[in-house]
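Note that one protein chain of the assembly has been removed; the remaining protein chains are unaltered in position.
Our next item is chain A:
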Amino acid sequence: MFSAVAQSLKGSHRLLSRGSVGRRNHLSRLLSTLAILEQHNGQLNHTSLGTFNAAKKLGGTIHGLVAGSNASVAAREAAKVEGIDTILAIDNEAYEKGLPEVFAHLLVANIKKGNYTHVISAHTTFGKNVMPRVSALLDVQQISDVTAINDEKTFVRPIYAGNAITTVESSDTIKILTIRGTAFAPEDIGKGSAVVSPGVDPKPQSTSEWLSEHLTKSDRPDLATATKVVSGGRGLRSKEDFDAIMFPLADALGAAVGASRAAVDSGYADNSLQVGQTGKVVAPQLYLAVGISGAIQHLAGMKDSKVIAAINKDADAPIFQVADVGLHGDLFKVVPEMVEKIKQS
């Protein structure tokens, strides 16, 4: 009978640290979090290490999970994050593209095996796609886009495009969260030595097939994680003007380029650059809004930026109500002048 118990606890930190159980309070003993990491062909997506940050706020044991063609490679890198017990690596090409039909079964199998109390994924395209499916399979009401963790069952998240902040208490036995990246910084790769262990692979049959992808190539910083973002709106007038005005500004500042929905809908900028409720949420050190009026849906994506600056020819544009620094003027004159000034200094 003892062996059966040991079997059920196998791989869990609880067994390994049995001697220290008495020292810990019963809560941290019970808490165990599975953090879902993202990778691409063995390359760990470092922003997904924000899930470890969130897991550390909960306390208790932390395991990571990474799956794909060369998941073990990414797992070995993630294992260096300090304070992590185990990284489950599932090497199987079937999971490489993160197709939810297979990935959800993979996660459910590993969550059940590990008896985790918490499961955390980033609120990325991947997390948004896969985690609700996992939640339904486990009969859990997921908590999306969490910006703060109060305790092991109480979480904070924005609703109504960030116009209200709600604190909710979950009564589910497993808490499934997706977290907002700008609220949980990625943990650094340190000198940790988590055990890399093969996770359970249920080898599910896929009912969907990945055909192709078309990703926007850019040498500029990634929009979601950049420390500076310059964003263009409808005021840019055309794609040519957008490129001619925004790109030199971005390069002078070492900033990522973003756009308002109006600029994206008008074809001035690619969809993937959209900042707002329905696009990316950013919180850089500097957000410079150029020719953007500041609709609430746009503000939802950037109002947690440290410093907001705005250039707009409409003195009454709502963006000026949230901007720390505002310049009322014609962007076609002001922005090139600003680029010159930055280059000189």
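The criterion applied here is as follows: a residue touches a chain if its C-beta (ideal position, glycine included) is under 8 Å from a C-beta of that chain, and two chains touch if they have at least 3 such contacts; residues count from 1.
The working rule: contacts and distances are computed from a predicted model.
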item	value
Chain excluded from display, named as in UniProt, from "NADH dehydrogenase subunit 4L", "Probable electron transfer flavoprotein subunit beta", "Exosome complex component RRP4" or "Mob1 phocein domain containing protein"	"Probable electron transfer flavoprotein subunit beta"
Identified contact with the non-displayed chain, of A:30, A:244 or A:296	A:296
Among A:66, A:104 or A:196, residue touching the chain not depicted	A:104
For chain A, residues in touch with the removed chain	97, 99-101, 104, 124-126, 128-137, 139-145, 154, 158-172, 207-216, 224, 228, 253, 261, 265, 270-272, 277-278, 280, 285-286, 296-297, 303, 306-309, 311, 320-329, 334, 337-338, 341-342, 345
